[in-house]
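Each chain you see keeps its place in the complex, though not every chain is here.
Chain IDs A and B follow the sequence of writing; residue 1 opens each chain.
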Amino acid sequence: MTVFVRSGGRAADQLRPVRITRGYTIHAEGSVLIEFGQTRVLCTASVEEKVPPHKRGSGEGWVTAEYGMLPRATHTRSDREAARGKQSGRTQEIQRLIGRSMRAVFNLAALGERTIHLDCDVLQADGGTRTAAITGAFVAAQDAVNKLLAAGKIQATPILGHVAAISVGIVQGTPLLDLEYTEDSACDTDMNVVMTGAGHFVEVQGTAEGAAFSRDEMNQLLALAEKGIVELTALQTQALAA
Amino acid sequence: MTVFVRSGGRAADQLRPVRITRGYTIHAEGSVLIEFGQTRVLCTASVEEKVPPHKRGSGEGWVTAEYGMLPRATHTRSDREAARGKQSGRTQEIQRLIGRSMRAVFNLAALGERTIHLDCDVLQADGGTRTAAITGAFVAAQDAVNKLLAAGKIQATPILGHVAAISVGIVQGTPLLDLEYTEDSACDTDMNVVMTGAGHFVEVQGTAEGAAFSRDEMNQLLALAEKGIVELTALQTQALAA
């Protein structure tokens, strides 16, 4: 079987170069630019001292996310969602995924009645924007939590552990880690995997774009994802230590 | 370990009673009421002799889905989306899932430049509305395709095989097949699995509602789902033969 050759000679199980820049903008409590190769997402964490209606009076906080793409983050310009007057189904799906992923590692009671808003805005897209967003949002959230701790607003961290995400897929029969745009467009199966630092699954979303996939292929993809998440978690730790 | 006891003494790997009623309403080219226990979804297939802009002139057809829930399909009344002026993120996510699932078993070129609209409206909800919708929509689509064949509008079926869906989840440590509402609300992990009649995966969407899940738990859930899909596919075949 011919194996798919990746750009820049990247190995099938190799992440693109990942860069995590903290303090990328000055106003937010956490502000992280995360790059997975050419994909660049700005993740900010904003702390608000109130909670949405369904949490009022519960003693618990809330963690939520919004996602956006600049109109020319992509190869051809797409419409500005604010101008069209609504967010696409894709946008809503992604921001719901980011929110659930972040809440999976948050003890909302320990956060107290406040909200952390994670805004993930794609400055440049080349595949994997949602996985970069989750991975970067975790770092931004950690920075915001550190500010709350330093300010004495909370006594113990509400963060239970790391969370990170990566895409995997099968392109021309080859299972690949961390798909870039051209690979994503060509793939038969595309899976986004969100995992904790402890190696458990938070979300698994696999889609057969072309032919349906077998249990065996799924297992190969999950193994690739596990490898990638271990590396991303280490990069988060490294960035937070800097 | 104590095992979770299901209502009506249902076994952990047992589907609820499934009923598929074809020809439930008179106008649509396909009209199926599907019941998974107390969950009831009306799935209609409407054939339109034109395609959306991105398919015009391509020689290919399109298959798309919309999903809705009657305001009092649920335990407490929810707002009518038409009155609120927009579909929720959840609704959009589900209808995109149904659409992708159906297209996975359609040869769009063989359909010709026409659209099949699948409308899945929940009359009564008790968990598993999206999986019932996919399973029923397949039968409605098959009926619509049969009408096209009978009318000589297409010469060969564009349907490549069955598609069906089921939910699985872990409740109090027990992996369960086909969650009803009370189980769904209580579960730690919830997974929706869409598979072809040939036993391959079309979509896998697993979410840790509480604690993250292990690879081993995932494997147990996928095995349960495979069992359920085999049974659902048989029920589809039986209904279509009636």
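Following the convention adopted for this analysis, a contact is a pair of C-beta atoms (placed from the backbone, for glycine too) under 8 Å apart; a residue touches a chain by one contact, two chains touch by 3 or more.
Note that the structure is predicted; figures quoted are calculated from it, not measured.
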Problem - With 2 chains placed, the number the full structure-file assembly comprises - result: 6
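Keep in mind that, in the parts below, only the chains that are shown with their structure count from here on.
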Practice task
Take the average of all CA coordinates in chain A, do the same for chain B, and state the distance between these two points in whole angstrom.
Solution key: 28
Handout entry: Contact footprint of chain B on chain A as seen in their complex
Key = 86, 89-90, 92-93, 95-96, 100, 104, 191, 195-196, 198, 200-208, 211-215, 218, 222, 226
